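Just one protein chain is left out here, and the rest sit where they should.
And now, subunit A:
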Amino acid sequence: MEVRVQEADFDVGVETRALSAGRTDIGAVSTFLGLVRGASDGVQCMTLEHYPGMTEQSLAEIVAEAKQRWSLLAVRVIHRVGPLQPGAQIVFVGVASAHRGEAIAACEFIMDFLKTRAPFWKKEQTPEGSRWVDARDTDDTAAARWLDVESRR
């Protein structure tokens, strides 16, 4: 599956290799791995809530938009939900293309849009209690800059 939302952990090596398995037309694979930041922020545990149905659909739409902008040969997006400990893997984006430029740009594009469009919400447990993470303006800025970018197909 191109898009997966799951509680279970994933193996980055397995997911990365799956992008190009059995193919010889792929010259570049770009990946992003997001982790739960912890100790320095006083976070003991994080819980990821999402909107089942809309989550998968919005991720699929983001992938479809990336494929319109760049010539991509394979894409895989995995996002975990439920309780996660600091250091845990939370999100994986892998993109394969013939040349590196498209894979790298599309990987960043998918993450920027996932951050602002996919319906996930983080709640952190700290020694002072639990708190919902606030959305960041910098994430909106990161996604907005793609609206002006002419993609190179």
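A few points about this structure:
Keep in mind that, in the parts below, contacts are C-beta pairs under 8 Å (C-beta built on N, C-alpha and C of every residue); 3 or more make two chains touch, one makes a residue touch a chain; residues count from 1.
What we mean here is this: contacts and distances are computed from a predicted model.
According to UniProt, the chain absent from the figure is "Molybdopterin synthase sulfur carrier subunit", selected among "Tol-Pal system protein TolB", "Ion-translocating oxidoreductase complex subunit E", "Sarcosine oxidase subunit delta" or "Molybdopterin synthase sulfur carrier subunit". Mapped onto subunit A, the interface with the missing chain covers residues 34, 48-51, 53-54, 57-58, 79, 90-91, 111, 114-123, 132-135, 139.
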